[in-house]
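A short write-up of the structure that comes next.
Omission of a single protein chain aside, the complex is shown with its protein chains in their original locations.
To keep things simple, chains are lettered A, B, C and D as they appear, and every chain counts its residues starting from 1.
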């Protein structure tokens, strides 16, 4: 196992750690918006770390380009998706956990 | 060039014509194109049948790749015989539909109707001609998709639910066939039908092959509407446009019967299916129930199309009964009935379509007094109806005759009795309609509208009726072909051609 | 034990098929029926792909000589079958939209009453 | 290792399928179906069927899900209580399942290289196709050449689907002032991101189209991906704008011309004195001929699939937008 391999394993490990913490956040956070926060931030960092880890395994060929393409694509689309989702949720009447349901009917159906 | 590629043309011609039709865009040129293509296909298939009868089986390697690596088209007497019926009916129905669909399908959809018809024809020819089990599935789906479309084109909203039910059942059936073919492939490693037949022999009593057989039989039974898996058929045929019903009733289920014959006799081999698996008892049981139950239901219907649809299920019972007798005469009667039933049901549904064209209804009450007002149409209906009943000098008599002969050869007296009983029920359901047509006075409201159907509908209808009588008197062509086909199929089950 | 190792894949796939099949025949809602049909078919595809697998093999795209490849034929068949599946789904869903417009419902037991009156 | 991953994925699939049975929220059902499709594509990858995984991901998880969602927007979100008895379905399913399990007991073991299917027809594809057809991707060789007739059939199936959808739904072109605004008109971020990604996606589709001989991919997948790019455009910017870019009528011609292109190759080889779809005759050298043939027919497949998928999307989306007005 050479030096590059070690770094790449560390990056992969860190990536999985963040992915895992995001998944935990999906369950543990109090309301939808914090959960989006958890999921989307860790999505990005996990993608960056893991793909960086994989990049070190390539020898600068087509695969490198593809990996970078995937990374760029994920970094563009994933936060956008989270943004759009949060916006729809707000529009659809979900409330922050600090807010109280009003008479017009917020539907904070938290468990 | 044409000579050599004749075997592929019945598939390729409509296959190419369908996208061309979309490019043409206008209804009239599309109709001409479709009719021409269908006509060419029927001439080619006659030629093919002739070649097959004189020189033997035609094998055609698509893409120049020999079977089992490539896809083989394989024409023997059985599929050439059915192909003639399918392409000829398709041509006649296209002639018929020019006027018929004006009343039943929105004007904007006529172009799509002809395109879907061409696709359906291509699919059916593909099923018939191909010698590859998976290719058969692909063409089955082409024809099915086109069929769902065709059924749903009618203006009556009930055609939608009928088409959906048909889609769900049809897809389940196709998936079952896919599972069955997969199991066979898993055990043998090949998809070519002949190759499969040779290699299945090596694994005769394997559970996997048994299961594959069961799934294929159930899947095909759904497609051919064998009782009790027929529930999709009556609503689909009742609510579809008449031209579509005429086409489907006389081709689609018949092709499915052919698929069953092909799988049982060519691929699995009669001795395996019937002697080791005992399929004949099951098939015979359901066929007899189908004949009685569905003939009875047919007699209860208020709608004539519905009556004829149930009658179709009953007639499929006769075909399956013929297959389940496991002798050459029985199989021959089954094949003969595929051809003959196409002739009679085509004529009957065309006649109903003509009535619908004039009256906008296919209820039995609409038929009152039609004997005088639409004499030619009703005469056609009567003759074709007699053929369904099985009166001598019609084709219906011929196939039933051979069926009874086959039953007696096996000394199954009760089957002979069942065939006669089924005919009696047919007398009832056809008789009801004829009684309304000839012995009842029309409703006042309808009198004004009634006149004879246009020539474009009468001509194809009468061609079929004349064929009904002609082949009922001069049986040499049909019986010879069917006999030859049946003998060949039985041989396939015993003597294997081994490919190098 | 050997039996399980040899067949576990097929057994789970059979279970999946039957789940899909169950949804098709038991669901009342037509959209759910179509979903079930898709699940059923996808599972059948998995059966085909399972049989094409060779232990220790790799995807049938040439890398160099002396490599063990999985069987490409089931892959080809299933590519075709997937396309067939999506075609059926599209037509089925269009029918559902039309049914909704004509009957106002897509629950099977609700329009069955209307249809019974032929 | 791979076997364990396979097992875990299959387990997830089973759970997803079971969950679908009991969910009444159809939106959730469709989303879980998307997951099911994704998961099955993963199984395909693990079992070495990369081309299939490609297609399943693009078609099952992509197109089918979008169409189902579009349908749900029209038909409502919840399944009503089922009044049918559950007994008969359970019985039917148990019998069928038992039959299949019975059938598995004599099956060749999973993954064994001595199984008949690895011994009989396939060796020729694996050993000879790189020489005979000259492509590294055997799946493409078999798909386009050995079993090219199947693929023609498949293209026609797609074409028939377009005919069916057009006949059932049709595509209504709304007058511009009548067209509803896209629901995303406030979503500036989404619009800009869509504008950035769409060219990338189309580029990728072209790559998949022409790289299919060497890696996973081919005409079918490329067509679906390109269609996905336009579907994205239509979803974000509204159908009217999308139709201004590619009109439904043009798509019809495209769909037809793709099939004709494919069949045309067959006719051409017939005119050269060979059998239908015999690519060997397209050039003086058989391998070069195979190459040309596969290139052209993949293009035909790609064109048809793209046009059909987009047509179907137009048909569904125009229904949704129409109902939204009323």
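In this section, a contact is a pair of C-beta atoms (placed from the backbone, for glycine too) under 8 Å apart; a residue touches a chain by one contact, two chains touch by 3 or more.
We take it that contacts and distances are computed from a predicted model.
Colleague: When you check the chain that is not on display against UniProt, which of "PH regulation protein F", "Ribose transport system ATP-binding protein", "Hdr-like menaquinol oxidoreductase iron-sulfur, subunit 1" or "Polyamine-transporting ATPase" does it turn out to be?
Modeller: "PH regulation protein F"
Colleague: Using the contact definition given at the top, list the shown chains touched by the missing chain.
Modeller: Its contacts among the visible chains are A, C, D.
Colleague: Can you say which of D:62, D:103 or D:248 touches the chain missing from this structure?
Modeller: Within the whole complex, the residue contacting the unshown chain is D:62.
Colleague: From the listed residues D:110, D:146, D:204 or D:262, report the one that touches the chain absent from this view.
Modeller: D:204
Colleague: For subunit A, which residues touch the unseen chain?
Modeller: Interface residues of subunit A facing the absent chain: 1, 5, 8-9, 12-13, 15-16, 19-20, 22-24, 26-27, 32, 35-36, 39, 43, 46-47, 50-51, 53-54, 57-58, 62-63, 66-67, 69-70, 73-74, 77-78, 80-82, 84-85, 88-89, 92-94, 107, 109-111.
Colleague: Mind listing the subunit D residues that contact the chain we can't see here?
Modeller: 1-2, 5, 8-9, 12, 15-16, 19, 25, 27-28, 31-32, 34-35, 38, 41-42, 45-46, 50, 53-54, 57-58, 61-62, 65-66, 69-70, 72-74, 76-78, 182-184, 190, 194, 197, 201, 204, 208, 211, 215-217, 221, 225, 228, 231-232, 235-236, 320, 323-324
Colleague: In the full complex, which residues of subunit C touch the absent chain?
Modeller: Against the missing chain, subunit C presents residues 58-59, 61, 63.
Definition applied: only the chains that are shown with their structure count from here on.
Colleague: Between B-D and A-D, which chain pair shares more contacting C-beta pairs?
Modeller: It is B-D, judged by the count of C-beta pairs in contact.
Colleague: Cα centroid separation between subunit A and subunit D, in whole Å?
Modeller: 28
Colleague: I'd like the Å distance between the centres of subunit A and subunit B, where a centre is the mean of that chain's Cα atoms.
Modeller: 57
Colleague: Between subunit C and subunit D, what is the gap in Å from one C-alpha centre to the other?
Modeller: Distance between chain centres: 13 Å.
Colleague: Considering subunit D alone, which of its residues make contact with at least two other chains?
Modeller: In subunit D, residues 100, 104-105, 107-108, 115, 117-118, 121-122, 125, 147, 150, 153-154, 157, 160-161, 164, 168 touch at least two other chains, as defined above.
Colleague: Hunt down the residues of subunit A that sit against at least two other chains at once, touch-wise.
Modeller: none
Colleague: Give the pairs of chains that touch; include all such pairs.
Modeller: Final set of chain pairs in contact is A-D, B-C, B-D, C-D.
Colleague: Can you name the residues of subunit C that touch subunit D in the complex?
Modeller: Interface residues on the subunit C side: 5-23, 25-32, 34-36, 38-39, 42-43, 45-46, 49-62, 68-80, 82-91, 93-98, 100, 106-107, 109-110.
Colleague: Which stretch or stretches of subunit A touch subunit D in the complex?
Modeller: 69, 73, 76-77, 80, 83-84, 87
Colleague: Spell out the part of subunit D that touches subunit A in their complex, as residue ranges.
Modeller: 184, 186-187, 189-190, 193, 196-197, 200, 204
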